[in-house]
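Below: one structure in structure tokens.
With one protein chain held back, the other chains of the complex are shown just where they sit.
All chains are identified by letter, namely A, B and C, in their written order; residue positions are counted from 1 within each chain.
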Amino acid sequence: MTDRAGIRISRVSRVFEGRGATVQALDDVSLECPAGSFTALIGPSGCGKSTMLRLALGLDHPNDGEIRIGGLEPLAAARQGLTGVAFQDAALMPWRTVEDNIMLPLDVLDKKRGAFRAKVDELVDMVGLSGFEKALPGELSGGMRQRAAIARALVTTPDVLFLDEPFGALDQILRRQMNIELQRIWMESNATTLLVTHGIDEAIFLADRVVVMQSRPGRIGQVIDIPFARPRQSAIFSDPQFHALEAEIAGALDGH
Amino acid sequence: MTDRAGIRISRVSRVFEGRGATVQALDDVSLECPAGSFTALIGPSGCGKSTMLRLALGLDHPNDGEIRIGGLEPLAAARQGLTGVAFQDAALMPWRTVEDNIMLPLDVLDKKRGAFRAKVDELVDMVGLSGFEKALPGELSGGMRQRAAIARALVTTPDVLFLDEPFGALDQILRRQMNIELQRIWMESNATTLLVTHGIDEAIFLADRVVVMQSRPGRIGQVIDIPFARPRQSAIFSDPQFHALEAEIAGALDGH
Amino acid sequence: MAGQGRLGTLRNWGILLVLWEIVGRLRLVADGALPAPSAILQRLWIDWSDYPPHIWATIEGASIGFLIGNALAIAAGILFVLFPLTGRLARGINIALFALPPIALSPILVITFSGMTPRIILAAIGCYFITMSATVTGLSQTDRRAIDIVRAYGGNRWKVLRLAQLRSALPSILSGLRIAAPNAVLGAILAEFGGGGRFGLGVYLIGSLGRGEPDRLWGIGLAATLIAGLAYGLFSLIAARLTGASRAVTMPAAAPSEARAKGFLRETMIVLASIALPFLFWWVLLYAMGTPAMIAKTPPALFEYLFLSPQSATNLGKLAAALAQTLPMTIIGMAVGLAFAFALAIGSVLYPVIVRAFMPVALVTQTMPLVALTPLLVLMLGRGHSVILWITVSVTFFPAFVTMAQGLSLVSRAALDVPRAYGAGPLKQLRLVTIPASLPYVFASTRLAVPRALLGVMIAEWLATGKGLGNLLNQSRGYLDYGMIWAVAVVSVLLSVVFYQLVVLIENRVLSKRGMSPAQ
Partner (left out) sequence: EPFNFQASWINDAEFTGYFIALDKGYYAEEGLDVTYFSGGPDVIPESTLIAGKADLTLTTPDTTIKAIADQGAPFRIIGAQYQKNPIGIVSLASNPINSPEDLVGKTLAVPPVNIISVEAMLKTSGVDRSKINIVPYAYDPTPLIKGEIDASVDFTTNVPYTIEQAGAEAVSFLLYDFGFTIFNDTVVVTEDALKNNRKNITGFLRASRKGWNDNFEDPSVWPPKFADSWFKGTGRSIENELYFNRAQQPLMEHPDGIFAMSEESIEANIEALNAVGIAAKREHFDTSVLEDIG
């Protein structure tokens, strides 16, 4: 893992001139995620989290400020295959089977599918979709679609991973399981990870650092470091420090 | 509130012959929700919760068994304007403004929009979308879209309310707020409510009864009554009985 | 369910055939000018030995034209989507190719080329605009989410096209090919009227025309329909298989494009350039092919013909008088043709079995050359407005119908679930969801119908009423009055461009208000 894979968001603003209203989705936001770090982004609905991810992926452009992924323009970084992403909406292609959807990034990046066969099987298994490899998205439940999207985000073993509420549609047990898997994968790959989540516990369990955003205009309110050692076990959920952090983050959230 | 509005699901089975696999989404499932009751449905991803809702709405048909809403066929009940629904996916019409999306059920049921003006404004306000009445869904964040869908489900003051993970994309604070609002609305309208959720705490806070489902094949595992008096306050989250129930439900979930 | 639908379709076909047989046997229509199917088959049986060389010749011309025309159309559609400016600049040329009356074009092709070439070119032109539009519509209506995921992995325009847009556009492109199939067959047949070859259903038809044997003409028409029908059926089947998996599972919530101030000057320049380009193209083409000046009027020569020569006043007068006769019917024909297409498209949702049973009839109207059909129509409807309307509608509705029906069938299940959950019946689903969701397709089909309406009116004028631009065109051919031929062609193209542009204007307004992206 080189330093190439850090995320630097510098003084970024994004204003939407919508039909409903003019929204300052991001107002002079700066955020630095060192290579290999795990950052959780938490904040009220509509505060600009997804917007920030879209900007970092090069899918949208800031009105002001600059974004660098490993020193590169977002799109350039993406083109090098540095990034992986799971959107808030699963965004599977309806005509591709689960398997083919998971392999989409390979097709985009011109990687040989053959070399990833084992990896895909492993991921399908990990997200609990064994037996559904050949199913079309229309034949899956909401949570199953989201899991396919997670597998897709991981298939290229990206250096930079963007996850927008990837576990929102999962039950708590599966969610916890996926949290543990994600931690394992992160530790193995050391991918710089930016995770948007509404789960405070999930954020604390996974992240080195929880960034709490505030809305109208979208901005960073507080950054809270999470000191737990790795690998973290389920046990930390009952750690008093965990509860203290939970309360701190909840407070920061409330204070908007 | 008459008894018309109860939900009776009797020995329902639904098998999907998918491309991926043949799935027994529901296997001989029976469930009775008396008029005015609040039932929470909880279960692992892919266990058949959404399928059950779709059957109860008449959007899909069981291979076996029977469903009655207030004694009527699901579609007949829907045609009478008895039901309200928020899908797992917000399912807003992209070409309609937030306001117009919320009023879609009125258009379907040939109700005069004018008479619901105040109601719509109140709902928009309740879900925190004031100022976005004229925005198109594409201009909203994921959570905002979900909130518009909730408002849409409530606009007709339905006698039977189906909610499929309506708060999945909301932050915890907003979620709690919405839980309280939902309880208020439910108590006022006394609508028979079936809520699919992954939040155990949410289920306990809101429901008279939590139905825990298990998967492959989809079936009802355990039904747990929630004895708390109404209106419930946030305080119950720290009630020891609450934690006991939480543990019981988690156990039922785990035991699949 | 599907099996039942197919059975129902077969049953309706049966009913239709029996009805036709009764009508034919009892000579109920036009004193027996509409022959019974059994009479047509009998005639086909007798004449069968004549058919094979004609059928093969037509298949050859039509299929090569189909391949070339559609390949170019898809390539052009892709180009126009990748570089929208090219699409806007080429608009004039595209419409010109679509709106040029074959009766004006065919003689020029016949003297410029020889052998199969005119047939292939006319068949290809018959396909081009339709498939190009379908491609552009399909590509531009791709779910944003599918595009975003490819772009998020650094996919360039080409990758987006290959992995997301092309597949998502497939049903739409196939619907284009479905319309193109009868057009290619008809194009080949029309070019066969131009002579040169001895074989082809068109040649056979012209020879048979003078015999006053409607059953023979219908036999030829049905043979042509069968060729087109096979292609139509094939593409429908593929489309039906693909459409299921092409519909979005959940509803897209694409961000509408933010209002952007467009430079008025720039917009005007583009429109003017798109109008000027076909003229330039025409000039260069004539120059390159070395077509003699008497036949090939260049733009300046045409200008002289219309404005500078001593006869200009007469020429302009004739043109204006003809235009005054043609224009009102064109507008009415457009409206009625579109209304019919729309009704059929809605019917394909509400009563799919009935509409599917109607498809063979629709195909006959698309492949049966109107030279052969008009005498019958005239017997039934006279030579007034109703025959113009009938012909115009028959020329207009098909592409519009297929395009609209395709759009309606692509609406996602999730979108329909909402009104259904509130007990909405099929009509209400259509009104509240299906139609608004497929508005881009509705407009795309309107854009197809508009130039065709003018063509339909002109054909009716030429064959039935002897008035207006169509008659003027045909008459001028007899006088070798190439100035007038070109003048009529240019006027009809300009009119089409104006109507088309009008639709585009409305389309952009309506769609951008709804946060949808137009499909041009």
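Assume contacts are C-beta pairs under 8 Å (C-beta built on N, C-alpha and C of every residue); 3 or more make two chains touch, one makes a residue touch a chain.
None of these values were measured; they are calculated from a predicted model.
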| item | value |
| --- | --- |
| Shown chains touched by the chain that is not drawn here | C |
| Residue of C:Pro37, C:Gly77, C:Pro107 or C:Pro278 touching the missing chain in the full complex | C:Pro107 |
| Which residue of C:Pro214, C:Pro252 or C:Pro278 touches the chain not shown here | C:Pro214 |
| Hidden partner chain, touching residue among C:Val23, C:Leu166, C:Ile295 or C:Val510 | C:Ile295 |
| Footprint left on chain C by the chain that the document does not show | 30-31, 33, 50, 53-54, 103, 106-107, 110-112, 114, 190-199, 203-214, 216-217, 291-292, 294-295, 371-372, 374-376, 378-379, 383, 462-466, 471, 474-475, 477-481 |
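Note that only the chains that are shown with their structure count from here on.
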| item | value |
| --- | --- |
| Intercentroid distance (Cα basis), chain B paired with chain A, Å | 28 |
| Distance between the centres, which are taken as Cα means, of chain C and chain B, whole angstrom | 48 |
| Overlap residues in chain C, where contacts from two or more other chains coincide | 250, 253, 256, 515 |
| Per-residue overlap in chain A, given as positions that touch at least 2 other chains | 16, 18-19, 89, 136 |
| Residue ranges of chain B touching chain C (in the complex, touch as defined) | 54, 57-59, 75-81, 83, 85, 87, 89-96, 104-105, 107-109, 136-140, 145, 156, 162 |
| Contacting residues of chain A [partner chain B, same complex] | 16, 18-21, 23, 42-46, 49-51, 88-89, 97-98, 128, 131-136, 139-144, 147, 164-165, 168-175, 198-200, 250, 253-254 |
| For the chain C and chain A complex, residues of the former touching the latter | 145-146, 148-156, 159, 163-164, 167-168, 242, 244-250, 253, 256, 258-259, 413, 515 |
